[in-house]
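The other protein chains are all here in position, but one chain of the complex has been omitted.
And now, subunit A:
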Amino acid sequence: MRYDITLTMTYSYDSPAAGVRQLAHLLPLDLLDFDGAGGSGQPVPRQRLIAGRLDFDPEPAVREDRFDFFGNAISEVAFHEALDEIVIRLQARVEVNKVSAPIPATIPLDGLVAAVAACWDLGPRSPVHFIYPSPRVPFDPAIADYARGCSQPGASVAGVVEALGRRLNVDMKFDAEATTASTPISESFAQRHGVCQDFSQIMISALRSLGIPAGYVSGFLRTLPPPGKPRLEGADAMHAWVCAWCGPDTGWVEYDPTNATFAGTDHVVVAYGRDYADVAPVRGAMRIAGSHTSDQAVDVIPLTD
């Protein structure tokens, strides 16, 4: 499946913002080394970035494009003059290939601790990065209790991931107004509401409490308009879901708790991290007297072959 993705983010400042510096995680990833076909026949990449560009308006004084620790593309920009507004535009064409259903886990949950301990590896995809508390996903006793209730003795790791994700999807109410990007997970979990970021980070905390390495995936989701209605332009949004490590054979699986589904060809990956803080679409710092507002418009348009 191919998509044309456009995103426009607009930051408006009440009074001119000086010394603006931003760090953007917005360009979709090239996932060439992930075998999307599950081993049968000619391997195809899970995701390919055919073309993509990220522009800032006004033109930054300094711009550096690089890759972060986890291999995500980041752009760091700095502006010398004070600004009333910054517009960030992404245009990308991406190919997403079908991911086979997860291989039935060869190890049960109680074997996973040893499997993680056997990882003598600090590379970006090593599960050891994803088992410990991280800035936005601390250990939370209430979530840990909840997670224990979802894991059956002897269940496979992938089975636990799916069961937990489904359960969260049922118990949590999607509410775009209830939380912000900085609401702690303990709070959104206590209220059982939130958006994809809350669903995902709660699920990550739950998985880690069970000993399953779990991370945060930031990306785009193709959304289908209601039957009979046209697609509304700019109505899509950035999305987030969860990746979980199910042992050395199965490796990583991706589950979307907001939609109770494994990530498929509707999911376009932008970045992997331990939690939102590692991969926030835009992190910024500035000196400003007033407040600021931001606005985003996203379109994920499938291309017909």
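To be clear about the criterion, contacts are C-beta pairs under 8 Å (C-beta built on N, C-alpha and C of every residue); 3 or more make two chains touch, one makes a residue touch a chain; residues count from 1.
The rule is simple: contacts and distances are computed from a predicted model.
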Which of "Putative circularly permuted ATP-grasp superfamily protein", "ABC-type quaternary amine transporter", "Branched-chain amino acid transport system permease protein" or "Carbamoyl phosphate synthase large chain" matches, in UniProt, the chain that is not displayed: "Putative circularly permuted ATP-grasp superfamily protein"
Residue among A:Asp65, A:Asp84 or A:Asp121 touching the omitted chain: A:Asp121
Chain not shown: contacting residue from A:Val62, A:Ala176 or A:Leu303: A:Val62
Residue of A:Ile131, A:Val161 or A:Val242 touching the missing chain in the full complex: A:Ile131
Residues belonging to subunit A that touch the chain removed from view: 19, 21, 23, 61-62, 64, 68-70, 76, 78, 80, 116-117, 119-122, 126, 128-129, 131-132, 135, 277, 283-285
